[in-house]
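The complex appears here without one of its protein chains, the remainder shown in place.
Labels for the chains are A and B, by order of writing; each one numbers its residues from 1.
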Amino acid sequence: MATEAVRLDGVTRRFGAMVALHEAWLKVRHGEFLTLLGPSGCGKTTLLNLIAGFLAADGGEIFIEGALVTATPVWQRDIGMVFQNYALFPHMDVARNVAYGLATRGVNKAEAAQRVAEALALVKLTGMAGRRPRELSGGQQQRVALARALVIRPKVLLLDEPFSALDRNLRGAMQVELKEIQQRLGITTIFVTHDQGEALSMSDRVAVMSAGRIHQVGTPEEVYRRPADRFVAGFVGDVNRLPARLLGREGDTAQVAAGACHFTVPAAPLAGLAPGAAVELFLRPEQLAPAPAGGPALLEGVVVARVYQGDRMELHLEAAGVPGRVLLRLPGHAPGVGEHGSHLAVQAQPQPDAMAFPPTT
Amino acid sequence: MRYGLGLRALRLMLRLLVLTILGFVLLPSVVVIIAAFSDRSILAFPPTGFSWRWFARALAYEDFQSGFRNGVIVMAWASSIALVIGSGVAIALHRYSFTGSRLLQAMLLAPLVVPHFTLGLGCLILAAQLGVARTMGLVVATHVVLVLPFVLRSVYVSLRNLDGRLEQAAASLGAPPGRVLWTVTLPLLAPGLAGGWLFAAILSFNEFTASLFVTAQRTQTLPVAMYNYVREYADPTMAALAAIYIAVTALLLLVANRFLGLGRVLAIDHGH
Partner (left out) sequence: MRGRPFLGWFVAPGVLCALGLAAAMAAVLQYAVRAHIPGSLGVGGFTLENFSGMLRPLYASVFLQTVQLCALTALFSLLAGYPLAHALVHARSAAWKSAVLVIAVTPLFLGEVVRTYSWLTVLGNSGFINGALLWLGLIDSPVQLMFTRFGVVLALVHVTLPVMVIMLAAALSHINADYLRAAMSLGAGPVRGFLTVTLPLSMPGILAGTSTAFAWTFSAFATPQMIGGGRVNMVSNLVYQLGFASFNFPFAASLSVVGLALAAAVLALLRLGTARLERLA
């Protein structure tokens, strides 16, 4: 297929003097599960509402399936949307909720009944057709909302933080189920969340947003291992920020030194810095490990907390010259390593995904 | 919005409809204010000249003066007594379950649905049977019954919105119940209490039907005096008084809206 499922060309939206979304350019592929990820107030919900048509753009154009929809009202955009609190009509039973979008489209009763039954079967709610929304559990309400959005076979499925109202255990199960249904139907899906774990585990691609801008669009692995800038590096996953020094540049890569260790990092973020300049080295917690006695150490610190996480052990260190705490994530119980109050020398794993950025002023 | 013509037409029609209804609401106030400045001694449209004399007469008319005084006295007593009674009952209903609580609640809220002429008649007959004259006390007692439901509801709603854990926190810090009530519950209820008092005061000052039954010439409140004036005279004095009434009320409401947010007070602002 030649065109994208959804395309945004420089879409801008202001609320008074505040720019909620600044010239967003985005292409969503057919059948793709794309997540808009960012902290609250980053513009991700604004972006979703612009695609849905609940907000009008102040600039730029929006296309769905190649057709210009910037000025098309919501009810003619052919979208399916699942709301944060599901927004199931409280005065209708499950079947009428699901059939609502079919009724507005003039689908005849017999066909509508069959499609409603299919949709309810898809979300495993067969037999619940006569219930009222308030008689359902949170997970069941979520399924009805999903069935209601899917039964109209929309061009794109929009999900606005649909799991935020569910408790943790149910959330995990619903995430798997949603992903399964999405893949089975092959429906283009745009998903909004502030939970980076959710974004990484469910998405084909993630668009990381902050302060009204899209910082990076990439696969979960790309945004985690090769963040485009310090915001993405800091927001997606935990990260240690260590003081370091730029040694030199060689093509696409640069060398930096921290403690007694050298690292190869992408050169692009360091453009304009002279060798010898101070930089910040970003290393993930799982890429640090205790250094063997006498070996070269990245840093040395005092263990101030040992946090048991079941499958792993987290060590929090205070180290001279490092603002904040240093976090290590060791597999298993790590018996005998880093007792509370002990000194610990730390080194990096071989070939870590290290990044370096100019220090913040 | 860049949406289609049909939608814009719909919006425009709605706007026109709302403006028409607002015009209907405003019409009598505007007309009565114009009539108040008439220079003739009977109402007539269109007006032929301008004069302030009906305002002078309204302010100097003795029955209006005494009616205003009586109204203020009745209003102050009735709403204050209703506030004390209403908050006590609201706190008791909110906090405890006791025998007859539902009956008490139903009885005290009944004046919301019982017509005022029935209540006025009842108070009048009762007073006659008990041999009580038509004094200010009778008027105040009648008004207390009439405004109590509004105070009760206002305080009860504030209590329900109050976080019960705050009282528990105070108790956990060693405050005995009386101290909790005085230092935590009542200060947090203050807006609800003030709102309830104000609403009761306005209702009491404007109450007419029941007052007509229980007042005598000596104890008549301002609405009763106004009614009696209209029955006897056709000149625009009453229009002048109505104009003053409208101006003062509109001013008060604008101030209230500016500082309190009328929408919030009336519980019609939500989730914006």
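The rule is short, and it goes like this: a residue touches a chain if its C-beta (ideal position, glycine included) is under 8 Å from a C-beta of that chain, and two chains touch if they have at least 3 such contacts.
Just so you know, these numbers come straight off a predicted model, no measurement behind them.
Chemist: Missing chain touches which shown chains?
Modeler: Even though it is not drawn, that chain still touches A, B.
Chemist: Among B:P28, B:G137, B:G164 or B:P187, which one touches the chain that has been omitted from the display?
Modeler: The missing chain is touched by B:P28.
Chemist: In the full complex, which residues of chain B touch the absent chain?
Modeler: The missing chain touches chain B at positions 7, 10, 14-15, 17-18, 21-22, 24-29, 31-32, 34-35, 42-46, 84-86, 88-89, 91-92, 95-96, 98, 104, 107-108, 110-119, 121-126, 128-129, 141, 144-145, 148, 177-178, 181, 202, 205-209, 212-213, 223, 226-227, 230, 238-239, 241-242, 245-246, 249-250, 252-254, 257, 262-263, 266-271.
Chemist: Since one chain isn't shown, list which residues of chain A touch it in the complete complex.
Modeler: Against the missing chain, chain A presents residues 52-54, 73-76, 78-81, 83-85, 87-91, 100-101, 104-105, 148-149, 152, 158.
The working rule: only the chains that are shown with their structure count from here on.
Chemist: Using Cα averages as centroids, what's the distance between chain A and chain B in whole Å?
Modeler: So the centre of chain A lies 54 Å away from the centre of chain B.
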